[in-house]
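The complex appears here without one of its protein chains, the remainder shown in place.
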Amino acid sequence: MIITETIHLAASYSATRNKTVSLCGPLREEDTVVQPIVDVSPPKWHLGHSTWFFENFILSRFKKDYKHFNKSWNYIFNSYYESQGERILRTNRGNLTRPSFSEIITYRKYVDEQMQELLVDEAIALKIQNWVILGLQHEMQHQELLVTDIKYILGNNPLFPIYKEQDIEFGAMPNTTGEDFLEIGEGVYEIGFKGDAFHYDNETGYHKAFLHAYRIMDRLITNAEFLKFIEAGGYEQYQFWLSEGWEWVKKHRVKAPLYWFKMDGCWHNYTLSGFQKVDLSAPVTHVSFFEADAFARWKEMRLPTEFEWETACKLFSPEIPQNANLLETEKYSPIPRTKNDFQFYGEVWEWTNSSYLPYPYYKQDKGALGEYNGKFMINQMVLKGGSCATPYPQIRASYRNFFQTDKQWQFSGIRLAQYL
Amino acid sequence: MIITETIHLAASYSATRNKTVSLCGPLREEDTVVQPIVDVSPPKWHLGHSTWFFENFILSRFKKDYKHFNKSWNYIFNSYYESQGERILRTNRGNLTRPSFSEIITYRKYVDEQMQELLVDEAIALKIQNWVILGLQHEMQHQELLVTDIKYILGNNPLFPIYKEQDIEFGAMPNTTGEDFLEIGEGVYEIGFKGDAFHYDNETGYHKAFLHAYRIMDRLITNAEFLKFIEAGGYEQYQFWLSEGWEWVKKHRVKAPLYWFKMDGCWHNYTLSGFQKVDLSAPVTHVSFFEADAFARWKEMRLPTEFEWETACKLFSPEIPQNANLLETEKYSPIPRTKNDFQFYGEVWEWTNSSYLPYPYYKQDKGALGEYNGKFMINQMVLKGGSCATPYPQIRASYRNFFQTDKQWQFSGIRLAQYL
Amino acid sequence: MIITETIHLAASYSATRNKTVSLCGPLREEDTVVQPIVDVSPPKWHLGHSTWFFENFILSRFKKDYKHFNKSWNYIFNSYYESQGERILRTNRGNLTRPSFSEIITYRKYVDEQMQELLVDEAIALKIQNWVILGLQHEMQHQELLVTDIKYILGNNPLFPIYKEQDIEFGAMPNTTGEDFLEIGEGVYEIGFKGDAFHYDNETGYHKAFLHAYRIMDRLITNAEFLKFIEAGGYEQYQFWLSEGWEWVKKHRVKAPLYWFKMDGCWHNYTLSGFQKVDLSAPVTHVSFFEADAFARWKEMRLPTEFEWETACKLFSPEIPQNANLLETEKYSPIPRTKNDFQFYGEVWEWTNSSYLPYPYYKQDKGALGEYNGKFMINQMVLKGGSCATPYPQIRASYRNFFQTDKQWQFSGIRLAQYL
Partner (left out) sequence: MIITETIHLAASYSATRNKTVSLCGPLREEDTVVQPIVDVSPPKWHLGHSTWFFENFILSRFKKDYKHFNKSWNYIFNSYYESQGERILRTNRGNLTRPSFSEIITYRKYVDEQMQELLVDEAIALKIQNWVILGLQHEMQHQELLVTDIKYILGNNPLFPIYKEQDIEFGAMPNTTGEDFLEIGEGVYEIGFKGDAFHYDNETGYHKAFLHAYRIMDRLITNAEFLKFIEAGGYEQYQFWLSEGWEWVKKHRVKAPLYWFKMDGCWHNYTLSGFQKVDLSAPVTHVSFFEADAFARWKEMRLPTEFEWETACKLFSPEIPQNANLLETEKYSPIPRTKNDFQFYGEVWEWTNSSYLPYPYYKQDKGALGEYNGKFMINQMVLKGGSCATPYPQIRASYRNFFQTDKQWQFSGIRLAQYL
């Protein structure tokens, strides 16, 4: 990615960093502390960790005589970089009441000022621009996690506090009555990221894959459709489940997607706008891979592979422009949908039946960044597309998200496929 | 307990309730949320639960047309009263970010105003005074827990935040060089609470116990003495440990009391005034029953029984006056020590070798209060005396505290005994 | 214990050792291997361990040039004697298929021959007699465990294999329709073992205890009476349960004593003679302390203390003669019951409401035997009386058995008491 004007980088930096803080606007200090499950991180930890990233990887290396805000915080805000010193056990994050939210905001301001000083120097800005962009992309990943983690924290409180009155989750789906499919013929297709815009190491290795002819739905599965699965006893019949999924259902007594509650005989769910009746026309979300897979079997179809999904997306969906500057981070989904476009982006992450494994020619970086993606390439499944919580610059056909098969706390949904 | 003047009850109510809030003064909102171990409750939960006690057991029963502050909070602030409706799982308390600290303070004010309205009516005050006193005693138990739980929350943060600059923990012990003992002859002694002042159901059943002749130390074991046990390899030799204690030591790799850390070859510990070198002349504290028992074996002595402790205390220690009004709750330990008195109170809780079992004639109350003590009378050991965190009105010879044998988070220490 | 004739010791040795092997007579080799729960030991381990006791504590010390059968077996057959070298983790016992049953039988024969050689020498026999008697008493404790462990192994097999056709469990209780009580007045009573016959260290420390006046049932609670508790919803009402017991009931979904199964609307249970309808007139057994305690609360009574039980037993029950020779080990319960005697022995172990703690003056032995009892004196409750599986020489008023409060696999039952 080539940035010709320093001004853009500095402005993108500000916009992105401010966006993160503004996501915490509706919270109380107390909301920013807890970690109810291991997947969720405390919001104030997200704020500190994304700041630590700039301090640790940029300021302490590139800023002359940089004085750390507080060296003992390194131990607290490192996430999983084994190369960057000892870190707190992940499950203890939720017990760290200090540094407090306001101290972390002060930390952010301090680092932001130091960063802006760096960025006004064009020579330095050029030298560090790749690190800055990585830091901002990283920040955006944590913006998304902030939204999902806040939802978990509030949605598991018996008082069901509202995050924002206006619905920031996705709206109704078009044309949900029929099952329309897009058809793609047999052939060798190209997979992965190509170009010089920002992308992660796990998307590199632009390569070829042979696909057998298939068809894939032109929309997502809705709550109405998933409800039929529930009502047909889908959660009580082992036939539809992977063996491990069936154990999971029985052990956790799963009966519906996360945040669904049956009240007075009617299904409700918690959304960021509060507790409400399930919107039947919205895409189903907060389902695990196990649930997505079981639903597909019940429909006598299957989940697409990540290669099938990416190929269909590249063929049928309008491209999301990847701007050179990141000012667009203020705009979030939903991406405007035109009548003639098929939608593969920005509603829910879509489970694929592909394991998260390295692409051909993938090389893990030798330094700290080598820990970014490569070491997680096992026992997870790939998700594609991006959700309502995903910042624009993270939305592209080649982006590979990945989670374990039992995770429900992300905005994760279902699209089906079949061989022809 | 007979209260002749309503004014005292109202004043005691104010004093006690205010004291609780003032204990949270040095905290940030964030500190009031978490529950790092199951024994610890979030400070804001203590504030809410002790308020719920007055609302649930007094206002909703005795105040005409009482309007609940928020009925849905019952589920959150009930502790373990099975009779009082469904309650949140204890291990989830630390994930409840709402109601927030400030909402709970508002709740306290609301309930306090309602309570004061009740208390000005002498007829009603007379009728409810036993409930009010129980509520205030209950509040004081939670004041003590607040202090110990705050210590745990701050003392397990790698930043070791200071709670209060001036040492609120105990000071140096007198006469720690020798081992002086008090001797008590064989005979039948009287045990339990006698009189009409406030006391708990587990102290009732004033009864007789036969004691064989014994001697008991006239002071507590100091850090210096416990350090010798550590240095003699006490934690590495199974001979000194109960079988279950030895498993506990190995499983948790226990090497010292809680909050002790070896730094640069020197033992430090976390106190409410911060991280410091271990004060050798202070009584050892934050030891589990297993550690107290192992130390006693290493010294070729034993822990006293609760009956021996109580008898010695009644014979040799000055009585703590149990005032009719509770204004004294503002005064905390240490209790002034005169040269001629032996000290059995208000430094650390002292482990005894008595299991927490019912006294003869003990009858569990039929109602909600029956759940107060009786149902915990198994697999716990009795502690006597009261600590630096214990409010005055909880300190008396017959008070029975009780914890499981592996607990260290209370201010718990050691006094030794022997048969003659 | 004084043995005047060597012949008796040798004969007792043979009788006791043979009895152990004969208890395994009805088993297949496969039955002798497994350890379905941590409390149960594999039958072949019992056979090896009790033999190791003689080899390790007697032969290797007192027999000149004694050649170990197989030195590497020490690691396998040590139980919990930390002083006797590393031992296999207890939970792994059930995975050790070798040494095989027949190899262990050969081991027993080898050790028995070596022991008989020792015992014919009067001088040596005199010197080692206390060790031999301890070994035989230890062997008898394992005979009892063999019976209870075999019952668990067979009783948890869906095929419910029969151990012995004739009922070796207890028969019907006399006079079960009424609730007759024995009354004992207030006073200081003497507790513990007195005399020079064999006894364990935990019974020593003959001492005094003050008892308040009480009454105690002259018989055990029957299955019929316990069934009423079940039918009254006793397992579904928290009021009757200790807090920890209530957690246990909910976690394990306990609905009846161990080995009880409801089939076609009717309660059956597994006995050593097979699967059958519950015998309503037999004493209830295989209940945990939690169940015994809950039953007592439901009846608005309580369990006796161990001191109350022992005092009543000494006052009202015929003494079991403790013969100088142990040939009586072949005779097992039931002890003949005469019309005029009250029965406190040999039906089921009776839960008391006393914690297992040291008696006054108790001193733990310094050597390996010090590990026999003392280190288990925590978080267990005392049981008195002895069951149908208990060898005669283990049955006496002062014998203290002890188990954790959730254990059901022993023959454990209920007798109730009240204060007058």
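Each chain gets a letter, A, B and C, in the order it is written, and its residues are counted from 1.
FYI, a residue touches a chain if its C-beta (ideal position, glycine included) is under 8 Å from a C-beta of that chain, and two chains touch if they have at least 3 such contacts.
Being a predicted model, the structure only gives us computed values, none of them experimental.
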{"item": "Displayed partners of the chain not shown (whole complex)", "value": "A, C"}
{"item": "Chain not shown: contacting residue from C:G48, C:G94 or C:G234", "value": "C:G94"}
{"item": "Residue among A:L27, A:I153 or A:A209 touching the omitted chain", "value": "A:A209"}
{"item": "Contact partner of the left-out chain, one of C:L9, C:L47, C:I153 or C:L242", "value": "C:I153"}
{"item": "Residue ranges of subunit A at the interface with the undisplayed chain", "value": "80, 82-83, 188, 207-210, 212, 238-239, 241-246, 289, 293, 297, 302, 353-355, 357-358, 360-361, 364, 370, 375-379, 405, 419"}
{"item": "Contacts of subunit C with the absent chain, listed as residue ranges", "value": "28-36, 44, 72, 75-76, 88, 92, 94-101, 153-154, 156-159, 161"}
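Operating definition for what follows: only the chains that are shown with their structure count from here on.
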{"item": "Smallest count of steps, each to a touching chain, taking subunit A to subunit C", "value": "2"}
{"item": "Copies subunit A and subunit B - rotation angle from C-alpha fit, nearest 5 degrees", "value": "180"}
{"item": "Interface residue identity across copies subunit B, subunit C - same or different by half", "value": "same"}
{"item": "Mean-CA-position distance for subunit C and subunit A (Å)", "value": "60"}
{"item": "Distance from subunit B to subunit A - Cα centre to Cα centre, in angstrom", "value": "47"}
{"item": "Centroid distance [mean C-alpha coordinates] between subunit C and subunit B, Å", "value": "38"}
{"item": "Two or more partner chains touched - positions in subunit B", "value": "none"}
